[in-house]
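Shown here: the complex without one of its protein chains, the others still in place.
Chain lettering (A and B) follows the sequence in which the chains are written, and residue indices restart at 1 in each chain.
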Amino acid sequence: MEINRINRRDFLRIAGAGAAGLVVVACAPAAPAAPGAAAPAEGAAPAQGKVTLRVQGDPDNEAPIAGPFQEQNPNIELEFIAVTGIDHEETAAKLLSMIAAGQTIDFGYSATEALQLYAGQGLAAPLDEWVQRDSAELAEYFSDVHPSLIQAMMYEGSIYELPFDFNAANMYYNTQLYQENGLEHPAPGWTKDDFLSNATAITKKDDTGRTTVFGYGWTNRLWGSWMPWIFVNGGNLFNQEEAPGGEWLWGTFYKDDPAAQGRGGGYRWQTPTANAPEVVEALQFVYDLTANGIAPTIDLGGGQSLQGFFADNKLGMTPAGGFWAGGLANAGFPNGSFDVQLFPAWKNQRHQFGTGGQWIAAASEHQEEAWKYSKYRISKEGMGLWYGANGIITTPSRRSMLTAEAFAETGPEHWEVFYSTLDDHPDTAPIPAPPISNPMTTLFTNYTGRAMAGEMSPQQAMDALQQELVDLVERSQDIMYPQS
Amino acid sequence: MATTTVSSAGSTSLSDKGTLGRYIRYNSGRWLLILGLFAFSVLMVAPLVWTISTSLRTPAQSFSLPPKWLPTDWAFENYSQVFEQIPFFREILNSFIVTISTVVGQLITASMAGYAFARLSFPGKNALFWLVMATLMIPLQATIIPVFILISRFGLSDTLASLILPALPTAFGTFLLRQYFMQIPKEFEEVALVDGANQFIIFLRVYLPLVAPGLAVLAVLAFNGTWNEFYRPLVFLITDTNFTIPLGLNDLKGYMMTGSISVVLAGVVLSLIPVVIVYLFGQRYLMEGIMMGGLKG
Partner (left out) sequence: MQATAVPAPKRSGPVAWLMQDTLTGMARRRALMGYLFVLPTILGIVIFTAGPVLASFGLSFFRWNVFRPPAFLGLENYVRMFNDGRVAVGFWNSARFVVMAISLQIIIALLLALALRQKMATWMRYYFRTAFLLPFLLSGAATGIVLAYMLHTEFGVVNYYLRMIGLPTVAWLNSSGTVLYTIVLVSLWQSVGFTMVIMMGGLSNISPEVLDAAEVDGARGWTWLWNIVLPMLSPTILFAAVIGVIGGLQIFDQPYVMTRGGPGDASRTVVMTLYETAFKNQEIGYASAIAVLLFIIIMIVTATQFILSKKWVFYN
């Protein structure tokens, strides 16, 4: 409803500016369209007491939990809207277009990247009241989920999503290439130098000095590109600050958990640190890998090449999370042909992750029903059904679900690494995802590309990135952290 | 490539003294030319062959060198994967609905407007024609924001109508068909007028059949352009059951690029089949239409 009011105001303002008279009036955003679109469902609702929830999700993936949920809640209909994209920015762009078009959803799915944008812009409703009300029921869930994931879903002291899955950037390796070169499964505390010597050992060149087998490869994006190197080198794109608040949650659910000590009410990323020495050094490191033929040139469009190389024994290692195991298994990569270890340590061994979950639309008229579905989706039963049917195509947020049995079919052998990233490394943190994460990501990949193409030195690229981020933050003050 | 064709094209036209010498020269030049064209055709077709053969490889084989041009694994499961991963038939159906509506709609609006601009006189005609010409080159991306808002206001966001409706008026089609109508000698109309036919009948019975080749050109171009359109669907369509097929192909790449290139290329091959069929049926008309010579500025 809030959105509708805004739209009507736009309409008046633009029309008032008299820029283009009639045409602009005709083009002003659709205020009446939104209720209109939802009308049939609402109209039917009072008569039968039925409520239709518009849920962002893939109908095929959601089917295993939708069925049982509807059996238990015959008054709730679920309508799935599959908003797809090949990366997080594309999905978010589509969802925002949808909302801009006046279409409503009751229940959305988003990863860390968009949480602060949706929360900060008032699209998502804080879940605090429901969480507090149903705390007895939820205690089991929270005890099963690492506090890092929870904190990543908080914004300015309130929680907006209950994490359903996560992916931390670990190191995958090709077991055949490891064996051929006499390499062992790395120790959890392996270092950047161990990594470099393994990568060098795997790399094979022909007579002309051209690489035929690469030790390492990565994709140019935000999560898990060269970002893990920034983290282990003690850097970040933005200074990661703790937002105040959240004591209510930590005190209720994580009283006895040392990993929850001192956590705040979410994060704030407001000061860019893109040209800090640690960041530049990390970029220089990955640049050298490519320059020395240890890593291939960086795929810009995402041509599926890394997976192909990996599967064809042309690539030794790459940063990826639990989702990659499912992807490799889908590609016909047999269990045992790949394995995973923690990301190597440099100045520290701080990992990064992205997590995903459901948010309830602030404009939804069926928030109570949406909350019901939200709880079911993260319940032991709900998550069990979902992963049972879909397989491990992403890493479950519940510790108890990462079991030998779950990974028996796809691998990797050392699946414990996934949750160990959180349990054994309390400093593991989300990728930087301020409300401006979309333009931030575009700039990040832009300057990464320039540096990797040799158009700019790592220092020049990061200086320029820093300048652009500073400008971006300055002109986006209205959506950054208004409360701070 | 280019230089081979030039020199050989030139040499066939050069006549030297001496019949035998000329004969040999002529024929060797001709064979060189054909050889050149053949080599060029290999370059043109190779990526398509590569697409088909990779679509039948296992993902693990898809990057192996040296390249194998014939399918080795016959991995037809790539094709079944396409149907599992995206609502393929639904998306093909959507593409057909959008494409056929757009083609038919453009033929109607453009033939009417093209006829009016070429053959009817009415006050303000020139001004209106210049309005059409002025919008001819505006890329659709440049107007997409207001069009998107407009579509939303009509409640058409995430519907196939959002693609069809704005595509019905076509400055290009109007311009193209106007050229064809202008080429038809006035005498046809005069004969019909003497017979007492009214203007609308003249348009329908006399002119329209005469510009059939022009309609064929527009139809084939509109079919090709709409079937393959990526940008507006990317912006307007949100849910995958409403997608047209190019967006479906994009989805096959998988979230975080976990899809396999072989499966993506299997999707490319599948999506190409309808266009190839249309082309095979339509190419005679396309060539006729183009030979008739409406294509000029």
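Note that contacts are C-beta pairs under 8 Å (C-beta built on N, C-alpha and C of every residue); 3 or more make two chains touch, one makes a residue touch a chain.
Computed from a prediction, not measured in an experiment: that's the story for all the values here.
Asker: For the chain left off this view, which of A:Ile105, A:Leu123 or A:Leu183 is in contact with it?
Answerer: A:Leu123
Asker: Write down which of A:Gln70, A:Thr200, A:Asn220 or A:Asn292 is the residue touching the left-out chain.
Answerer: A:Asn220
Asker: In the whole complex, not just what's shown, which of A:Thr84, A:Ser97 or A:Gln367 touches the removed chain?
Answerer: Per the contact definition at the top, the residue touching the missing chain is A:Ser97.
Asker: Which chain B residues would touch the chain omitted from the figure, given the whole complex?
Answerer: Considering the whole complex, chain B reaches the absent chain at 1-2, 5-6, 8-10, 12-15, 30, 33-34, 36-38, 40-41, 44-45, 47-48, 50-51, 54, 63, 65-67, 108-110, 112-113, 115-117, 120-125, 128, 131-147, 149-150, 165-166, 168-172, 174, 198-200, 203, 224, 227-231, 235, 246, 249-250, 253, 261, 264-265, 268, 271-272, 275-276, 279, 283, 286-287, 290-293, 295-297.
Asker: Mind listing the chain A residues that contact the chain we can't see here?
Answerer: 3, 6, 9-10, 13-14, 17, 19-20, 23-24, 26-27, 89, 92-93, 96-97, 99-100, 121-123, 210-211, 214, 220, 296-301, 303-305, 308-309, 314, 438-439, 442, 445-447, 449-450, 452-456, 478-479
We take it that only the chains that are shown with their structure count from here on.
Asker: Taking the mean of the CA coordinates per chain, how far is chain A from chain B in Å?
Answerer: For chain A versus chain B, the centre distance works out to 39 Å.
Asker: Under the stated contact criterion, what part of chain B meets chain A in this complex?
Answerer: 58-64, 146, 148-155, 157-158, 235, 238-241, 250-251, 253-261, 264
Asker: In their shared complex, at which residues does chain A touch chain B?
Answerer: Chain A residues touching chain B: 23, 26-30, 33, 36-37, 58, 81-87, 91, 94-95, 97-98, 100-103, 219, 223, 302-309, 311-312, 314, 323-324, 326-327, 330-333.
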